[in-house]
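The complex is shown incomplete by one protein chain, all other protein chains being positioned as in the whole.
Letters A and B name the chains as they come in the text, with residue numbers starting at 1 for each one.
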Amino acid sequence: MVDFGFGLLASSRINLDLFDKEKFDSLAAAEPDVRKCIACGSCTAVCTAGKFTPTSLRAAIEELQNGRDEVAMNMLKGCQLCGKCTMVCPRGINTRHLILSIAKIYSKKK
Amino acid sequence: MRNNVLIIGGGPAGLEAGANLQRLGYNVLLVEHSNTLGGHLGKWDRLFPSGTPASGALDKLLGSMDGVKCFIDTEIQSINRLGKSYNVILSNGITVLADAVLVATGFDLFQAEKKEEYGYGIYDHVITNADLEQYFKTGLDARINAPKKIGFVHCVGSRDEKSGCRSCSKVCCATAVKQACEMKAAFPDAQIYCFYMDLRMFGRHYEDMYLEAQRDYGIRFIRGRVAEVSENIDGSLSVKAEDTVSSKPLKVSLDLLVLMAGMRPSVSGQRIGSLLGMQNEKDGYFEVLSEITSQQRSPIPGLFLAGAATGPKTLPDTLADARGAATQIDKYLSAIFPKAKDLKQLIKTAW
Partner (left out) sequence: MPANIFPILAAQASPEVIDRIPSSYSHFVIPFVAGITFFLVWIFVGFIRVLIQLNHDDRMKFWTSLLNPITAGKNIRDLFCDCLFHTKIWQRKPLLGYMHSAIAFGWFMLIVLGHVEVALFVPKHLSYGEGGLFYPIFYRYFVWIRPGHESLRGAFFFFLMDFFLLYVLTGIGLAMFKRFRSIVLGMRHTTKPSLADRVALYSLWMIFPLRLLAESFTADLSGGSFLTLGMNHLLHFLFGDKLYFQPFWWAYSICLGTFFAAMPFSRYMHILTEVLWILFRNAGLKPSHPRKGVAEAEIYACSSCGLCLDACPMNVQKKNLKYSSVYFIRFLRRHNERKIAEIADKCLMCDKCHALCPVSVDAPALRRAQRQTTNDHLPYDYSYLATVPVKLYEPATPRHPEPATPRHPELDSGSNSSKVLYFAGCMSHLTPRIIKAVEEIFKKAGIEYVFADREGGICCGRPLLLAGKTEAAAKTMDANKSMIKASGCKTLVLSCPICYKVFKEEYNLVGIRVVHYTQYFKELIDAGKLNVGKSQEKIVYHDPCELGRGCNVYEEPRTVLRQVGDLVKAGHEYDESICCGGSLGSLTLSQNDRRKITDAAIKDLTVASPDTIVTACPLCLKTFSERSTVPVKDFAEVLTTHCA
């Protein structure tokens, strides 16, 4: 039997009300560069791990601010910290430290 | 008495200001360090947004220079404040006492080889916007060989802290769209991609040009910055970027990659600046008295600025800026010089 549980379906829409400002602020305190991204995608384009598994710092930063922390974390779990993204980032974001800081702050259970 | 006005730089800004000051009755001397007048305009083929021939615009500028004394192949050797004027010694031995100096030293194109990951000067099929204009003018460039797939990279050396320039060069987006259309016209079979970060179509008719590029020329606009280019065994280029709209890294093989090299403060202009003791703002361009109301005046009395010496500008912006500078110079000279006494006070109040 197919259960059309409409009421249970999560909305596919991004809900900005889910954005955890406090957490993001603490991330920005640890690595202020997180606010500097212009979403050019350079990091994702050169990503060593990204060739094999979906990895995107640009998307992760976006998703964190969209309140989709889980999705963001999944975007970074394959990162090997090789530093190519640091080399190409036009805003000079310290990407490796940002990735470590995201892992530190968002892997903590509430 | 006809006041002497010295213009440093024979690009569009210098030419336009020179012609206007001459008409206002000043004795204008224009010094250009290269061997031709016209600056970057002389190297361009067509102008956005409507494809006006650059040569026509340049001819018009040069045509109204009657009476302006132009020295090409000439450097400023020294320049010193002498009372209310500037004592200038030129490399050809001429000494001038200039009552006002207009610095119109323009810009340099960013050296694309500095962005090594794009492979300019390393790979066989990577060129710059300037190279492409040269190709349009002459039809000669060994690197352009009936390309089937062409990519345009926006923001090369612009909006990039790594290459030392945070700001936008203002003209590259429109140039890229213009050149993409021209290439499509030249190679109708070619598929053309524009890799952009933000498409800055701010000017009049620019949006129309963009629409035409999409609709009539079928140019694909990809929102993502090219970050790595490698060469395939057959000599074609493998270009990597992220399609940030679909959130996926992408790779495409191209036969030609055109880099939209941005604007930099001109190196020879910086030399003039240091001779005159002018300050730069953080972006490396000359400081102006007020960015809103006195764009054409330097904080140093008697020194005026026009064109890209004070930051990236489109050609019409530059010409308007030059006309503004001419008006400012006229205002200054007519206020200061009739009453030569009380100069200090006058300078204070007039500036």
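We take it that a contact is a pair of C-beta atoms (placed from the backbone, for glycine too) under 8 Å apart; a residue touches a chain by one contact, two chains touch by 3 or more.
Please read these numbers as outputs of a predicted model, since none were measured by experiment.
Of the options B:73, B:116 or B:208, the residue whose C-beta touches the omitted chain is B:116.
In the complete complex, the hidden chain is touched by one of A:14, A:28, A:71 or A:87, namely A:87.
Chain B meets the missing chain through residues 114, 116-117, 119, 122-123, 161-164, 228-231, 233. Panel shows chain A; residues 46, 48-49, 51-53, 73, 77-84, 86-88, 92, 94, 96-97, 100, 103-104, 107 of it touch the chain omitted from the view.
Operating definition for what follows: only the chains that are shown with their structure count from here on.
If you average the CA atoms of chain A and of chain B, the two centres end up 38 Å from each other.
Residues of chain B touching chain A in their complex: 117, 155, 159-162, 197-198, 223-228, 240-244, 247, 249-250. Against chain B, in their complex, chain A makes its touches with residues 38-47, 50-51, 56, 58-59, 87-92.
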